[in-house]
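The structure under discussion appears below in the form of C-alpha cells.
Some chains have been omitted; the remaining ones sit where they do in the full complex.
Note that the chains are named A, B, C and D in the order they appear, and that numbering of residues resets to 1 at the start of each chain.
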Amino acid sequence: MKKGIGYYQIGETVELALLIKQAKKGIASNGKPFLSLMMTDKTGDIEAKMWGVKPEDESVYRTGTVIYVQGDVQDYRGMRQLRLKSVRPAHDKRAEDYMQSAPMSVDAMLEKVNEYLFAMDNPKIQRLTRHLLKKHQEAFLTSPAAVKNHHEYSSGLIYHVVSMLELGRSFAELYPSLNKDLLYGGIILHDLAKVNELTGPLGTQYTLEGKLLGHISMMHVEIETAAAELQIEGEEILLLKHMILSHHGKGEWGSPKPPMTREAEMLHMIDNIDARMAMMDRALERTAPGEFSERIFAMEQRTFYNPNL
Amino acid sequence: MKKGIGYYQIGETVELALLIKQAKKGIASNGKPFLSLMMTDKTGDIEAKMWGVKPEDESVYRTGTVIYVQGDVQDYRGMRQLRLKSVRPAHDKRAEDYMQSAPMSVDAMLEKVNEYLFAMDNPKIQRLTRHLLKKHQEAFLTSPAAVKNHHEYSSGLIYHVVSMLELGRSFAELYPSLNKDLLYGGIILHDLAKVNELTGPLGTQYTLEGKLLGHISMMHVEIETAAAELQIEGEEILLLKHMILSHHGKGEWGSPKPPMTREAEMLHMIDNIDARMAMMDRALERTAPGEFSERIFAMEQRTFYNPNL
Amino acid sequence: MKKGIGYYQIGETVELALLIKQAKKGIASNGKPFLSLMMTDKTGDIEAKMWGVKPEDESVYRTGTVIYVQGDVQDYRGMRQLRLKSVRPAHDKRAEDYMQSAPMSVDAMLEKVNEYLFAMDNPKIQRLTRHLLKKHQEAFLTSPAAVKNHHEYSSGLIYHVVSMLELGRSFAELYPSLNKDLLYGGIILHDLAKVNELTGPLGTQYTLEGKLLGHISMMHVEIETAAAELQIEGEEILLLKHMILSHHGKGEWGSPKPPMTREAEMLHMIDNIDARMAMMDRALERTAPGEFSERIFAMEQRTFYNPNL
Amino acid sequence: MKKGIGYYQIGETVELALLIKQAKKGIASNGKPFLSLMMTDKTGDIEAKMWGVKPEDESVYRTGTVIYVQGDVQDYRGMRQLRLKSVRPAHDKRAEDYMQSAPMSVDAMLEKVNEYLFAMDNPKIQRLTRHLLKKHQEAFLTSPAAVKNHHEYSSGLIYHVVSMLELGRSFAELYPSLNKDLLYGGIILHDLAKVNELTGPLGTQYTLEGKLLGHISMMHVEIETAAAELQIEGEEILLLKHMILSHHGKGEWGSPKPPMTREAEMLHMIDNIDARMAMMDRALERTAPGEFSERIFAMEQRTFYNPNL
C-alpha cells in the first residue's frame, strides 16, 4: 500500500489519488488562466498549480473531486508544492475516504459526549443540552469547528468538544467552586450553532446567516427556543445563555458580553487552550526538530520552535 | 407659583417639594452615617448631603419619595449643591409630577412612531415591528433609554426613537439607495429590549438579564420569537436581526457583528448622532456663554464651548 | 451608440475609446517591462496590462491620454480585467469627455451652494465664506474630494459639499440648538483647501504642500488671511477656524484639536456619513443581490451585503 | 472559642485580637493625623480608622503588631469597616498565628512539589530544578506570590505552584505532544525569584532589585548561574530559560519574549487560569448568591455574578 501525501519529501515523485479540497482560478502574469489546487488525503495537504487550463477543466477539477495525479514534490518558499505532470479525474473514488478527520472515531466521540451528559446532576441543564444535541446531532457529528486555523476538518467540532470536556473535568476536580454541570453544558453547546454558521466539512464557507449573525447569537436564540419548547425555566437557562454569549472573552473577539461567572470565564479559557494546542501541534508536526515553524496567524503571528529533546 | 429647582442660583434660599431620584448611604470621615440625596423636579437636579441620619431616616428618605426641603444653594467643586436646613416627607405629592421626562407628550410621540410605521411599504417589516411595539408598548412609553449619559429620563427611549426616525427620513430622502422600511424598522426596534434591560424610569438600574445578556442579544431573541409566532419568513427578518446585532458599531462597543448593510451602518450613525446631540445639549444648557462645559465622559472626556454668538 | 465600459461582462469583447486615468510601469517576472493602465469612461473603470512595451510607448500611453482599445474582459482575482488585443492613441478625443464626474451638473451644484450661502443670517460668516469660495471657485468646481476612497472624481468636492449641506439643513431643523450659519459655513469651507492639496481631477496626486502641511492646516491659514483682508473680527472667525481644525474628529485622523463645539462635532459626523454612504454605494453598485461586496479599506476593511429585497 | 473576624456581620460588636497587616498614616480633613489599619486574622480582613493619634501611637500600632480591639462593624461604601472603641497592643500574641495562609499545610505542599520533581524523567531538568528549589527552599515555603490581586498571603507562592502542577499533569495527559518535564520544571521555577523580588509574607513590598529588574530577569540569571555551577549543558537549559522569560505572555505584560514553544505557551495559560480562579473565588466568597461581586481590577475591572444554583 502506498504511503499518504503527508509523508512525501521534496524531490520525491508522487503517483496517488487525492481529493481537491479547494480549487481556485487565477490569471498568470502572462495573461493565461491557471487553477490553484489544494489537494488532500488523510495524511496531509499539498498545493499544485495547473497551468494552461481550458474552460472545461474548471468544471472537472472542482472542490470535492478526487483525482489521480503524477508529479514531483518541490520546495516553494519553504512549503512543499507539487509540480504536476499528469492529472485525471478518479471517478471510482469517494471524497469521504480522502477527507481529513478527527483522530477518534465518531462513535467513540459521541459516546464520550454522552458520558459527560450522563454525569450531569442538574436535570434542567441536562434536558436542555440533550435536546439541542439531539436536534443537531447529525450535523454535529461531521461539522468542522472552523473554516481555517484549527479543527477545520471533518468532525473537528465534536473532537474539539470532547477535548474541552476532558479539560473541563480536570478543572472541575481541581477547583471545587466550579459548577460542573454548567461547565459541561456550556462546553457542549458553545459552538453548536456552527452547524448552521458553516456549510459543512468540504470546501467549508460561511453561510449568509453565519456572516450576518454569527454562531454566538444564533446559539443564543436556539437556547431560548429550546427552553420555551421544553418549558424549562430558572437561572440555569440565563447562565447558559450568558456562557454562550461571552465565550469569546471580549467584544473585540465577538462576544457581546464579557464572562461574568466563574463557569463563563473558564469556558473561554478552555476553548482557548484547546484551540492553541491544536494550532501549535499542526504547525510543529510539519517542522523538523531544531527548526522554527511557519508563523501562526491566529497566535499573534508567532513562530514556534521544535526542540531537539 | 414657585420656580423649579433648575432655576435657583448659588446663594438663593430654596423652599420646595422635590423627588428623591437616588438615595445613597455613606459614612463621613468622622465615622457618622449620612445620606447623599439626588433630588429632582421637572426643571433640574440638585444634590444634598443629609448629615447625622438615624437608622429610621434611611427608610423614610428613599429613592422615589417626594420631600419638602428648605436650604441654601451652594457651590461645591463647580456644581450647585443644596445645604439642607429642614426636610420632611411630602405625603400629599406624587412622584410622577416631579420626574423629568421627554420634551414632547407621550401621545404625540406615539403618534409620530405610528406615522412612520404606517409609511412602511414592506408588509413583513411592518407586521413584525407593529407586533413587537404592541407587545412592549406600555413600558416603551415610559422607559428611559439609559441609566446615565443621555435620554436617561422618563420616556427617554421613545423620545430618542422619534428623533432618530426624523433623521432617518432625511437620510432616506437624500440617499435613495437606502431601504426606508428597514431603516425605520431598525430604528423603532433597536433599543426596544431596554424595557427589560432596565428597571424603569425611577432609580433606574440594570436587571440581572440586562447585565448578563444585554439589550442587543435580548432583542435578537425577541425578533426570532415574534417572526416564528407571526410565521413571517424571508431575508427581511435576517436583515433586521443583523441591524439589531450591529447597531453599536463594533465589538468593543457591544455589537457581536459590525454593520454589513447600508441600513445597519446608517442605523449606527443615526443612533450616535442623536445621543451626541443630547449629551452636548445637556452639558451646554448648564454652561454660560463664553465658558466651557464640564467633561462629557461618553464623548472621550471632551469639554464643549458655549459660544457668545 | 456603444455602451460604456462599466456595462461589459466577463467574456465580452470590447472595442471602445477610453481615457488612461493612471499609467504605471512595471517589470514582469521574465524581466521585461510592461505598463499597467487604469482606463475609464463615464460609466466605470477597467485595468489592463500592456506587455512588451518599448521605451517610446511609455511617453505615448500616459495618464490623461485617450486611446482606442480592443480586447476581452476577463476575471482576475474576482475583478474584471481587460486583455488587450490592440491599442492606439485617439488624438481626436478629449479627456474631459471620458472622465467620471459628479451625478449633478456643475451649474446646479453651484446654485445649491449659493442658496445655502444666501440662507445665512450672520453677515461675518457669510462674507468670509463667499470671499473664500469666490477666490477658489474655478478649482472648486472641478476638484475631486480625494485621491481615492470616495468622491475621487471630477467635481467630487462640490458634490460632497452639496450632499453635506442637505444633511446639515435636516440636522439644523431637528436640533434647534445648532447654529445653522456656522454649520453651513463649516461645511462649505471644510475641504476647500483640497484644491491646493491635490493636483486636480486627472491622475490626482498630493502636492508637496499637501503632503507636508495638509488641507486642514492650509485652510486654517486661508481663513486667517481672508479675515485679515476683509477686516472681519469676532468669535465667528475663531469658531470657524476651530471647525476646520477639528473636522477629522481626532488626532489619529489628522485633526490637531478634537471638536469642542456642537457645530464642530456635527460637521465631523456629517462629513463621515456622506463619505460612508458614497463608499458603500460605490462598492454595492458592483455587487449582485445576494452577494457581499469587496472589502472597503477605509471602513475597517468591512465587506457589505447587497440584499435580495 | 470566639469566631474569627471574617464571620462578623454589619451591626455586630467585635472584641478580638487581630494582626495589623498594614498601617498607614493620613491627615483628616480637619487637619489632624489618623491611622488607617488593615487588620487580619486567619478568617479575613477588616479596615479601621484610628482618629486623633499621637506621635507615639505611630510606633506602637505598626505593621506586624497584634492588638486587642473593641468596636462595631459598620458599612462603608459597601465594604465592612470597624468603628474602634478601644485598642491596645497584645504583647502575648504572635503574628504568625494571625496571618492568612494557604489552605494546605506547608509540609503537604512541599511533598506535592517533590512528587512532581520525582516524576521527571530528564535528569538535567530534574537536577537543575531540585538545586534551585533547595537553594531557596526556606523562603519558598512562606513567600506570597504577589503584593496584591491573588495568592498574596503566607505560602501563597508554593500553593500557586502546587495548583499549577496539578493542572499541568492534566494538560500533559490530554496533550501527548507536551514535554511534561519541561512543563513541571517551568511551573516550579517560573515565579521562584519572587522570594527576592518581594520582602516576605507580612507588609509585602517590592525590593529595590525587584523593582528595577523583576522576578523574570532575576530568575533567568539564577538558571544560568545554577547550570554553570552544576555544569549542565544542553537545549534543556535554553528551553527552561525561554519558558521563564516568556511566561507573562507578551511584552506589555513584562515578558521580553513571547512564548515560542508548546510548553512555554502552556505555562503561560496555566499561570493565567490559576490566578483567575483565585481572584474569582476570592471576590465571590464575599458575594451573596444573586449578587454581583466588587470589580476585579486585574480581570479588566469586571464584576462577577454569584448564581442562585
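Following the convention adopted for this analysis, a residue touches a chain if its C-beta (ideal position, glycine included) is under 8 Å from a C-beta of that chain, and two chains touch if they have at least 3 such contacts.
In this text the structure is predicted, and so the values were computed from the model without any measurement.
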Message: How many copies of this one chain make up the entire complex, given that 4 are placed?
response: 6
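Just so we're on the same page, only the chains that are shown with their structure count from here on.
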Task: Kindly list the shared contact partners of chain B and chain C, in label order.
output: A
Query: If you tally contacting C-beta pairs, which pair wins, A-C or A-B?
result: A-B
Message: chain B and chain D share one sequence, so how far apart are they rotationally when you fit their Cα atoms? Give it in degrees, rounded to a multiple of 5.
response: 120
Chain A-chain D separation of Cα centroids, rounded to whole Å: 39
Message: Taking the mean of the C-alpha atoms as each chain's centre, how many Å separate chain A from chain B?
response: 44
Query: Which chain B residues touch at least two other chains?
result: 208, 211-212, 239, 250, 260
Query: Line, ring, star, complete or other: which describes how these chains touch one another?
result: other
- prompt: Among the chains present, which pairs are found to touch?
  reply: A-B, A-C, A-D, B-C, B-D
Query: Which of the residues in chain D end up touching chain B in this complex?
result: 28-29, 49, 51, 74-77, 81, 83, 290, 292, 305
Field: Complex contact set, residues of chain B against chain D
entry: 25-27, 29-31, 33, 208, 211-212
Field: Complex contacts: residues of chain C adjacent to chain B
entry: 122, 163, 166-167, 170-171, 174-175, 177, 179, 182, 235-236, 239, 250, 258-262, 265-266, 269, 272-273, 276-277, 280-281, 284, 292, 299-300, 302-305, 307-309
